[in-house]
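One protein chain is absent from this view; the other protein chains keep their places.
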Amino acid sequence: MQQYKGWDEFHSKPVEQKIPLFRKEGEIFDVLYAQQFTRAELEYLFLIADRIRNISKTRNGMRFLGSLLDDKRAMLFFVQPSTRTFLSFQNACHILGMKTSEIRDASTSSEVKGESTEDMIRTFSSYVDLIIVRHYNEGFAEKAAWALNTHASRPVSVINGGSGKDQHPTQALLDIYTLERAFRNIGGINGKKIAMVGDLNRGRTVRSLCQLLSLYEDVEFFFVAPEKFAMRGDILDALKTKNIKYTLTEDFQSVIPKADAIYSTRLQDEYDIEAESNAIDYTHFYFKEEYLSMLGKNSVILHPFPRRNEIAVAVDKDPRALYWKQARNGMWVRMALILKLFGRENEAFNFA
Amino acid sequence: MQQYKGWDEFHSKPVEQKIPLFRKEGEIFDVLYAQQFTRAELEYLFLIADRIRNISKTRNGMRFLGSLLDDKRAMLFFVQPSTRTFLSFQNACHILGMKTSEIRDASTSSEVKGESTEDMIRTFSSYVDLIIVRHYNEGFAEKAAWALNTHASRPVSVINGGSGKDQHPTQALLDIYTLERAFRNIGGINGKKIAMVGDLNRGRTVRSLCQLLSLYEDVEFFFVAPEKFAMRGDILDALKTKNIKYTLTEDFQSVIPKADAIYSTRLQDEYDIEAESNAIDYTHFYFKEEYLSMLGKNSVILHPFPRRNEIAVAVDKDPRALYWKQARNGMWVRMALILKLFGRENEAFNFA
Partner (left out) sequence: MQQYKGWDEFHSKPVEQKIPLFRKEGEIFDVLYAQQFTRAELEYLFLIADRIRNISKTRNGMRFLGSLLDDKRAMLFFVQPSTRTFLSFQNACHILGMKTSEIRDASTSSEVKGESTEDMIRTFSSYVDLIIVRHYNEGFAEKAAWALNTHASRPVSVINGGSGKDQHPTQALLDIYTLERAFRNIGGINGKKIAMVGDLNRGRTVRSLCQLLSLYEDVEFFFVAPEKFAMRGDILDALKTKNIKYTLTEDFQSVIPKADAIYSTRLQDEYDIEAESNAIDYTHFYFKEEYLSMLGKNSVILHPFPRRNEIAVAVDKDPRALYWKQARNGMWVRMALILKLFGRENEAFNFA
């Protein structure tokens, strides 16, 4: 990365150009964008996650998992409010035996004393072996990884736990892991029809998930959104380039019978500039209990949570409602990812 | 709990009717109300606490304790400010080898994104094995346990670490454990005279403790409080029903020579609506150094802390002042409770 004058120049480059720089010895070292993963890498992660999940079922297995990274320490730098992602990562670390440190309030940090981001992150890297960041600024995680790779002598991986409106790659990993498990016995993700529903313009999870789903064959998308919050052009262009079929629509009900998976999302009104969400009747994008009868018997419903009213609580009991399993899958897939970053997944495979 | 339409309906039922629903396979599963414990259950908890305390005295013993729940994780959801209860629970978990996650600031939680309490708690239960809650809303812990028992597939216990003005059952456990140890060689709690002193109307600890003391025989109460903050009628009615003697008085000094235990509490002025505490001369309810000479030689002084000036610091050195031991007892009895919830207390009894 030495050829760039600074992060601003680096940041302006296309993601594809940056991806190789966040690999070491052929392997992903920093986890910043959903696009970093090849399909083989995804499938390997899911294999590790399955293995960990299996080992975790006994007390002895839990103790074994707790020995895998008991010499390592992680830091969670989560200055954007988050409960779910924070807990998921922290407990993933804890199960693997890692000790964790957390900064959750920027005002307790040295930022107030005028330190540069580069210095701050490099300082963190003095104390821990892994840095997980969630920040309201787009690109913050990339900047952190860039700073460490450019300056620091001690190699420390950075994982993006969500940055601004842009990327949330580990959410995409858990989403696709959930889909892969759901479709495992019915042909896998290839050829499936995925409906993404809601505020697709500002929901970073759907953006990242689209990128990962593009790695599979003959996947088809329905983007069900109010016109004002339709899927953004950059994603649509990328799909076009790859000859992936998609349909834009506001008519949720017509899509339900055709979809193998419904991926429901909430209105991201925290990004409103002038209360534009108020002009939308979002109830059109709610999954109501009566829709269950329209849904295919092998189809599934996902939601990245938190949920407001996008899916009726009565739907929770239906076996096709996978969103609670999906939440827990986040912990397993994050464990798989962390174990892989430290190159210790073989120990899990070798566990008797 | 399926017969109730929702938590609001469930919550309105009398505690006695709800208690059985928080047991599983005959054992307490969620710890919500002081009234849940039978006397036999209390005594068993104290036996476990004694055993743990004993094991903890050696380094080898501490390591053994640290192996008892090293495959488990707890979450402390403490959005009402608390240092003491938080530290006591967290260190209890840590001694038993549990990893802990904490949410201490509601603004870092998904509550801000419009998630329901039920969804939030169920999400927590995806990542951990035990949820300890402290909340400013009466009934919050009950609602959490209700939500998990009604909806979640993964059984996760909830412990109430204090909710609103209502219940603080583990405080009552440590109080009564302290009394039990104090009176162990002089006939036990049966027949003892307990003076509760101060703001008895708004102090949830005295309410919970009264309920537990009612399980013993011939206990007698002195409720020493300013008229405005006298013990509430619901507790008095419950005592009457059980034929338990009590006296209401404002005259602290007359009670001291008669009491086997003085349980002193501070003014709960954080619950003032229109500064009603200002009208009270609370110094009448202070235990002054010179009162020590009036106190029986086997009598004891307790205080749930934090203390302002309710007990003179000079009293601390007197061997009858048990409030510092009482604080530490909280850690032991919470360890006993947690170990019991996971059904692993036998391992402690079997430790050589």
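The chains carry the letters A and B, assigned in the order they are written, with residues numbered from 1 in each.
Assume contacts are C-beta pairs under 8 Å (C-beta built on N, C-alpha and C of every residue); 3 or more make two chains touch, one makes a residue touch a chain.
It should be emphasised that the depicted structure is a prediction, and the values quoted were computed from it without experimental measurement.
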item: Candidates A:Trp7, A:Phe64, A:Phe124 or A:Phe252 - the one touching the absent chain; value: A:Phe124
item: Touching the absent chain when the full complex is considered, from B:Arg39, B:Arg154, B:Lys240 or B:Arg308; value: B:Arg308
item: Contact residue for the chain not shown (choose from A:Glu115, A:Glu138, A:Asp269 or A:Asp316); value: A:Glu115
item: Selected from B:Arg104, B:His151, B:Lys165 or B:Arg232 as touching the chain missing from the view; value: B:Arg104
item: Interface residues of chain A (partner: the chain not displayed); value: 70-71, 73, 75, 99, 101, 103, 105, 107-110, 112-116, 118-120, 122-124, 126-128, 151-154
item: Missing-chain contacts mapped onto chain B; value: 59, 62-63, 66, 78, 81-84, 86-88, 90-91, 94-95, 104-105, 266, 270, 305-308, 313, 316, 324, 327-328, 331
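Assume only the chains that are shown with their structure count from here on.
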item: Chain A and chain B, separation of their C-alpha mean positions in angstrom; value: 41
